[in-house]
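Left out: one protein chain. Kept in place: all the others.
Chain lettering (A and B) follows the sequence in which the chains are written, and residue indices restart at 1 in each chain.
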Amino acid sequence: MTATMSPPQSQVSSLTTGKMHRAIPFAICAFSIAVGVVGVYSIGGFKWGWMAIVAAHLYLLLVTIASRVIEDRRQATDRAMRTVMTIAFTTVTIPLISVFWKVIAEGASRFDRKFFTGSMRITPEDMLAQMEGAAVGGALHAMAGTLIITAIAGIISVPLGLLTAIYLVEYGKGKLAGAVTRMVDVMTGIPSIVAGLFAYALFELFLGPGTRSGLSGGVALSLLMTPVVVRSSEEMLRLVPNELREASLALGVAKWRTILKVVLPTAIAGILTGITLAVARVIGETAPLLVTAGVAQDINLNPFSGRMTTLPVFSYYEYVQPGVPPETGIARAWGAALMLVMIVAVLFTAARIMSHVLKPKGLK
Amino acid sequence: MTANSEIDMPAQTAGTTHSEETSVEPVIAVNNLNIYYDKFLAVRDVTMEIASRSITALIGPSGCGKSTFLRSLNRMHEVIPKAHVDGVVQLNGENIYRPDVDPVTVRRRIGMVFQRPNPFPTMSIYENVLAGMRLNANRLSKPDADEIVERSLTGANLWGEVKDRLDNPGSSLSGGQQQRLCIARAIAVEPEVLLMDEPCSALDPISTMAIEALMEQLKDQFTIVIVTHNMQQAARVSQRTAFFNIDGPGQPGHIVEMDLTEKMFSNPQEKATSDYVTGRFG
Partner (left out) sequence: MSELRQGFQDDLDRIRKQVSTIGAYIVELIPQVTDIMLSGDLKAAEVVIRADKDIDERVLETEELILKVLALQSPVAGDLREVTSALKILADMERSADLACNICKASRRIHGYEMDPKLRGLIQKLGDQAAKEYRKAVNSYVNRDAMESAALGDIDELLDNLQRQFLQQIIESHSAQTIELQVAVQLTLVARFYERLGDHAVNLASRVRFIEEGTFPELHVSDRELSEEVGSPFGPTGSD
């Protein structure tokens, strides 16, 4: 008999593989969760975190093996990577949502008129009322401080940063440009307290020791903000296609006009986003402002003299010295945090709107 | 063989007896032009003339320096740092490379259209056409501006297609239309010479034909110099053709032969030219 006889089997096409039924991943998921819950509970009780970790790993392992068996190697790798990415995404998103949730939940307790219109200049009657449990004190002075100091920082960094970026992209081709780029790189890494100390020392030099002012705070923040503005503006300017510059030059337009009227308008959307990011970087700084702008209880609108509190500093102090009873201080701290988050959200939304409006319709 | 001796002044004067010439004076005269990128000699020793109100084509293999040469005619190659030239380029008798000449003013008289259409994305069609004037802060009254826009777009054979949507962004047009918009933008400032660097390379065949028909009309008003990779295009549109060649990688490009287009394509004098146009190399 011929030894080469083989049982009849259907032609296996080289183009297709087995297909895993759609329900299988769900089944594996359910199974993993069950194992995770039961397993962790039986060892140490309701520890959600560990349950999630065990379930996730088990799912990853099982679905990859299943795919390898039913489908083929490439599909298995594909599924594994997708699972890993989903897990990573979830791991990142959950804390984010959790933070937002917490801030809103806690901060809402001080979402009252007094908080938005008053400062921490409190009368003895208020102190008594506070001990009774009333909500006392406000953060208006801190809000004003944040806006003023951030504005000062912006006024200093945006022009400086933008012009530096323009120099680096459009004009700088030699050694100086290289040096500037390197220095900007270094500046992006300055610890914020160092920036604060530098600003303090600078003002001490000119105005004597112990000087505290909003201006000093603004200077400190601008040290942190400028490199970010330079870097992102530089990127945006480099993205402007060279052919636009050439088209303008070929029309007999001078270089500076080309930059001002062709390159900048084309890059403005991205530059605004970059500036917004830079603002977001510095608006939450606490350490440098402690040193430069200090803490105040009153509303101080003069940046040139006197201490000025910002929202993060206020929040910090309310946490450290909450007063009596301590819950009121903590509540004020949360309230300030919520305010800060809201301001940043408004800023970003405004930036996106402006970006959209100014964006050249032709650019992708 | 000194290729330069082949730049036939006799052939050119023989050419000027042809009836299509309306002016005997060349509008651009190049003399012993050497073009450098820093220390590197990119194009060596070019001497030639561009006849007025005609189309001159520059052809040659990749890297032969024809685009570099074209850009040197309106000092655009200087945009690259440390690029400079040695020699003379005369626009209607004036040397544009004299030390006291500002490249910006040269470029107002010699315009340029590029390979890929590049309308300004932040501007509408209307604003794009006027860009040459607006960017230079020329004040224009509305009626004057309207007139210039209509004239330029008509000159570029685009008016009929866009006159109802002048406020649309420049980039909302098709590729061929965008290129015609760029041409309109270039001619709006009324240059004397229009340089075109492979203007049809990025376009489909129909758009290409539209641009070629446009060039045929434009040459009554402007002097046109076009660099093209497409020999059939050079043969179709130009009155005179110059063939540039390069001896080897790293060598400077140079001009081999320049003559009436019909002669270049029916009976070229130099073997290198013949080999190139018949596709034996390149």
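Everything below uses one rule, namely that contacts are C-beta pairs under 8 Å (C-beta built on N, C-alpha and C of every residue); 3 or more make two chains touch, one makes a residue touch a chain.
Note that this is a predicted model, so its numbers are computed, not measured.
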From the touch rule at the top of the page, work out which displayed chains the omitted chain touches.
B
From B:G160, B:P205 or B:G279, residue that would touch the chain that is not displayed
B:G279
Residue-wise, where is chain B in contact with the chain that is not depicted?
231-232, 235, 265-268, 274, 277-281
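Rule of thumb we're sticking to: only the chains that are shown with their structure count from here on.
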Help me check something: in the complex, which residues belonging to chain B touch chain A?
74, 76, 79, 81, 104-109, 111-112, 114, 116, 118-122, 131-132, 135-137, 169-172, 182, 185-186, 189
In their shared complex, at which residues does chain A touch chain B?
173, 241, 243-254, 257-258, 261-262, 265-266, 360-363
